[in-house]
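Sharing a structure, written as structure tokens. Questions coming.
A single protein chain has been removed from this complex, and every other one stays in its place.
Here the chain labels run A and B in written order, and each chain numbers its own residues starting at 1.
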Amino acid sequence: MERFFVKAIVTFKNEVKDNCASALNKMLKTLEIEDSASFSTGRFYTFFVSAADLSNASEKINYICKEILSNPVVEKYEILSIEALK
Amino acid sequence: MDKFIEKEIEKRLKRKMSELERHIFSAMWSEHCGYLHSKNELKKFNKNNALFPYENSGGVKIGDWGIFFKTESHNHPCAIEPYQGAATGIGGIIRDILALNARPVALLNSLKFSFSQRHLIEGVTRGISDYGNSCGIADVGGEVIFDDSYYGVPLVNVMALGIAPVKKVKLSAAKENCVIVLLGSSTGLDGVGGAAFASKELGENRSEEKIHVQIGDPFVKKKLIEATLEILDLDDVVACQDCGAAGLLSSTSEMAYKGKCSIELELDKLHLAKKNMSAAQILLSETQERMVFAVKKESVKKVFEIADKYEFEVSQIGKTYLGDDYIVKKDGKILSKTPLGVICNPYVYNLYPKKFKERPKKECCGEFDVIKAVNKIVSNPEFASKRWFYEQWDYAVGGRTFVPPEKSGAAALKLFENDCFIGVCMDSKPRFCALNPYIGAKSTFLESYRNLISSGFEPLGLTNCLNFANPKDEDVRADFVQAVQGLADVSKEYNLPVVSGNVSFYNETSTTKIFPTVTIGMVGYCKSEEELIQAVFNKDEHVFLIGEKIQLNSNVGASLYQKVLFDFIGGEISSTDYSLEIKLKNAIFEMRKKTLLSGAIDVSKGGVLGTLLCALFNSDIGFCGNLLDGKGYSNSQKLKLLFGEIEGRYLFSTKCRLSTQEYLTKNNIPFVYLGICVGDKIEFDGYEFCLKELKNKYFNAISNRFD
Partner (left out) sequence: MKAAIIVFLGTNCEVETKRALEFCGFEAEYVNFDANNLDNYDAVFLSGGFSYGDYVRSGRLAKFTPVISALRKYIDKKRGVTVGICNGFQILCEAHILKGALVENDCSRFVCKNVPLELSFNGEKRNISLPVAHKEGKYICFEDVNDYKFLKYIDNPNGSMYDVAGLYDNNKRVMGLMPHPERAVFTKNFGYDGKEIFKIIREEVKRG
């Protein structure tokens, strides 16, 4: 068994309005910091998994992201990195 | 630690303190835990008919049921971290109620801000929303007041109310030969030294203070409520304490001190969030969502089973036995052994203020056009509807709320278990207390009293939260002594017990100082839904004013209109007449019985006109009548008569004008007929306003600023 360190983010799909992002865009504009900031927000996760190899690990990680961390109806996820630990 | 206090401790110990004891005493002898400056004064309060007034929370009795309620302040944490501060404030007060084996069923908030501090207002509101809503306790009422005196330190006073059958109540005194069990979150570094932190003024560099603020978890709290109530139902659980200020130290020492036994803690037995915590850190950690139980040996297993069911960690951390010491052990070694009589019996100051502050008696005498004044007052955030706040709080969860916020002076909760209603309200009048703390405190009491009466409730008892600046300041001490005296006198006069309370000092910064602020929470009883009264007037009903008549020479100091229109806080305020108050109460209850009375509201903020407007906005109905008894008044006289705030008045509506008039005359109740509720205009004494326009201003004044 190997240990893997995972970083993943979950964000809204493009069709879903991101309230917090809209508020931030508006604020930056009002403060005259940035006219088109185009924020998007999401949830950032780090966690460890144990698996025989990288391909097993990535299967497990995808399952976790899809079934537990996000709702595919409105959200998408992205696995930012998988780091094998020694 | 204060040199004087240090000497006093070592005199009583008859030896030097150890390093660990220094930590113990700096928490237990802090203002926050030990009530050093207030204890002597608080003895003045009336406790007659109070249920368990010396426990975590006291209460009153309705049938076989105990209604327990208490307030707590979380002012300092909210100034630093408003979201977590407000959330953990709720968490703390819930545990005080829970410790008695009472199920918390309602929350109320009394909040004071400077209106300019939007981040604090939003943070506190969101903290209450996220935490209170999530643990499933209805947030049924309270108040929000805006004044720049709260710029440095906002006041966040929270009240919780819980219910329990009186004979199932568990007290906080342990007995000998019990096992001490700690249930809940793992003890960590959060909030270490919080009690000491709350007992000093706030410094300039606030981000460094953040370590003192605890982090709450409402999901864990909800589970903790269920688990605790299940554990306390076990006969063999002798006592319970929540871990609040000064965490494990204060809960375990008080438990043993009250139970007149020794307690021995083994700190290596605790479940910890962080390795290598020092003894002092473990004892003083203010990690949220923890409860301590004293349990007979035979039942420890059952407690562990319940903990397991709710997925809680639990540890057996010590025991009690014959003696009077507080013993701290780690890895089998005794770290300290200190007499409980010294730990739990801190030095108490006698305040004896030398002089009372003379306040300027100057009257407010500005000119302001009445139409402009109405518009300005209606859209003033302090006067305006607090809908923006309460719609973010779940006021109906639990299914006991029968009257939503602002529909009547007090919230109405159904006590299904006894088929009756509990009324509860929370009020303060800081401007009045600033002008005269003695009369101001009385006036605050009566505000709550009338809120209950006008909602159909017979008052049963009260709790209080006394918020003041630094007690080392002579003026502050004088204010405090006067306010306590006022509250003590009025509660004796009306024979209502002060069942619990909280004192918060040091509410100041180097540049700002709060008004002396007395917050009252009062609880009442009503037999049936038919007898509840709302501040709602219906179409074609007649409006009467009963009680004190306002005169051109009445004392109307501290009235809201003076602040809003002239930025003036001053003048004199008057005391109230006991026999009139009782007469009015009896009249309201009797008219309700005779179904003469339909809706009622006590006259407070904004005087007769302000109060009438509130009722009309709530009822969505216009008005036509006269509020002044003649013509020829100057503008400033009109303002005083319309908006001036004096004691002892109610407005009510009735369908039957003549029989009401007859009743009032016969019973010698001073009254004025004001007019009739009709149409979509508000007309009085030659003035005319559009109901819809004013109503929009009233309901949207706050959301217009914040949305």
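Keep this in mind: a contact is a pair of C-beta atoms (placed from the backbone, for glycine too) under 8 Å apart; a residue touches a chain by one contact, two chains touch by 3 or more.
On a predicted model such as this, the values are computed, not experimentally measured, just so you know.
Residue B:395 is the one among B:25, B:45, B:115 or B:395 that touches the chain not shown.
Of B:529, B:629 or B:688, it is B:529 that touches the chain left out of the display.
Shown as candidates are B:101, B:133 or B:228; the residue that touches the absent chain is B:133. Seen across the whole complex, the unshown chain contacts chain A at 12, 15-17, 19-20, 23, 43, 68-71, 73-75. Touching residues on chain B toward the chain that is not drawn are 126, 129-130, 133-136, 217-220, 222-223, 310-311, 390-404, 407, 414, 416, 529, 707.
Everything that follows uses one rule, which is that only the chains that are shown with their structure count from here on.
Averaged C-alpha coordinates put the centre of chain A at 43 Å from the centre of chain B.
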